[in-house]
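Here it is, the structure in full.
Missing here: one protein chain of the complex. Every other protein chain is in place.
Chains: A and B, in written order; residue numbering restarts at 1 for each.
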Amino acid sequence: MQLKRHNLDWIYFLDLFGTLVFAISGVLTSIEKKFDLVGSIVIGFVTAIGGGTLRDILIGKFPVGWLIDRNYMLVIIVGCLLSYLFRSRILKWRKSMFIFDTIGIGLFTILGIKTSLSFGLSVEVCLIMGVVSAVFGGVIRDVLTNEIPLIFRKEIYATACLAGGVVYLLLVRTTGIEDLGIVISMLVVMIIRYFAVKRGWTLQLG
Amino acid sequence: MQLKRHNLDWIYFLDLFGTLVFAISGVLTSIEKKFDLVGSIVIGFVTAIGGGTLRDILIGKFPVGWLIDRNYMLVIIVGCLLSYLFRSRILKWRKSMFIFDTIGIGLFTILGIKTSLSFGLSVEVCLIMGVVSAVFGGVIRDVLTNEIPLIFRKEIYATACLAGGVVYLLLVRTTGIEDLGIVISMLVVMIIRYFAVKRGWTLQLG
Partner (left out) sequence: MQLKRHNLDWIYFLDLFGTLVFAISGVLTSIEKKFDLVGSIVIGFVTAIGGGTLRDILIGKFPVGWLIDRNYMLVIIVGCLLSYLFRSRILKWRKSMFIFDTIGIGLFTILGIKTSLSFGLSVEVCLIMGVVSAVFGGVIRDVLTNEIPLIFRKEIYATACLAGGVVYLLLVRTTGIEDLGIVISMLVVMIIRYFAVKRGWTLQLG
């Protein structure tokens, strides 16, 4: 996900961190499928930048963000190499990965909303673009590895993003305090996803 | 598919109607796959806007249409919710759905051609963009649900769209009467597809 450097520098670093986590999660998936090194890097890349890239394309932001800020590429390639080399160790950390991954989707949701708002799009479109930013990296990863995207089957992944996005917009519009909105809405995403996974919540009706 | 409101208001409403039908068809597919509510809405969305979105991206029309006319989003979300809730009833209507669906692809073909013509592209490219608008929503739906796209296997879906597009262009260029061209070319799409399905036509050679 892409963000111009500005006074919210901690968001920029969290964004790079989210990109790193998504790249690692992509590589781990590719290793389970017995991909070679190049395949793993491609999947790591696509998982990390897929959602933000699709958002940039839909709203018409070119060239898409990671092409013009080389830090994203650097983080992804380092993440891919490290996770490919130390994969057995990282697989043991999968539980902590889950927490990082949830931070990632929460952050990507909010960055997606902020980017879309700056393009003058309506609130509900910005919400959808936030969710797209957060989940489509994983969707493209699953399509490329010939799986039915996880988002359609388990976990209320997208719903957590949507709820976080709504909370963020409400808080920023009422209090005007950006940083507070980000922190609280990310907590919302994390809490919903945590309980969803713990208790096997789904929204399936029948 | 997206269209500026103008004196052809009946087309605008038919377009929204086509979008609704495509959303419903997406949800029905997702239900067969046992997706949860969120997954169904995503598939409904993608089926409804996928073709027009790909066309807009290829010809360089940003932001893509459904981001700037909220009626499309409204229609899709209502369509998804209704078809998810009343799915058993709608599944019984599948025969009538087939007719609506054919209206949808016919109309999307022509709207795709009109949009591309307004970007100054050559006639044969506009024809292809018409077919892309009509069929790629279904292709993306099939890819996301891990199926080989229907268009590659059964029904001469794309051929019907292509024939309708050719008839539309010929009629508008010779008679100059837009509405007449639309009605007749949509009838062509419907008739070809009807007989194709009834009689099991394909273009397979061996």
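To be clear about the criterion, contacts are C-beta pairs under 8 Å (C-beta built on N, C-alpha and C of every residue); 3 or more make two chains touch, one makes a residue touch a chain.
Quick caveat: nothing in here was measured; it's all calculated off a predicted structure.
*Asks:* Of B:L121, B:V166, B:V183 or B:V197, which residue touches the hidden chain?
*Replies:* B:L121
*Asks:* Need a quick check: the contact residues on chain B for the chain that isn't drawn.
*Replies:* These residues touch the chain not displayed: 57-60, 119, 121-122, 124-125, 128, 139, 143, 146-149, 151-153, 156-159, 202-205.
*Asks:* What residues on chain A make contact with the chain left out of this view?
*Replies:* Looking at chain A, the ones touching the missing chain are residues 30, 33-39, 42-43, 53, 57, 62-64, 67-68, 70, 73, 84-85, 143-146.
Definition applied: only the chains that are shown with their structure count from here on.
*Asks:* Could you work out how far the Cα centre of chain A sits from that of chain B, in whole Å?
*Replies:* It comes to 30 Å between the two C-alpha centres.
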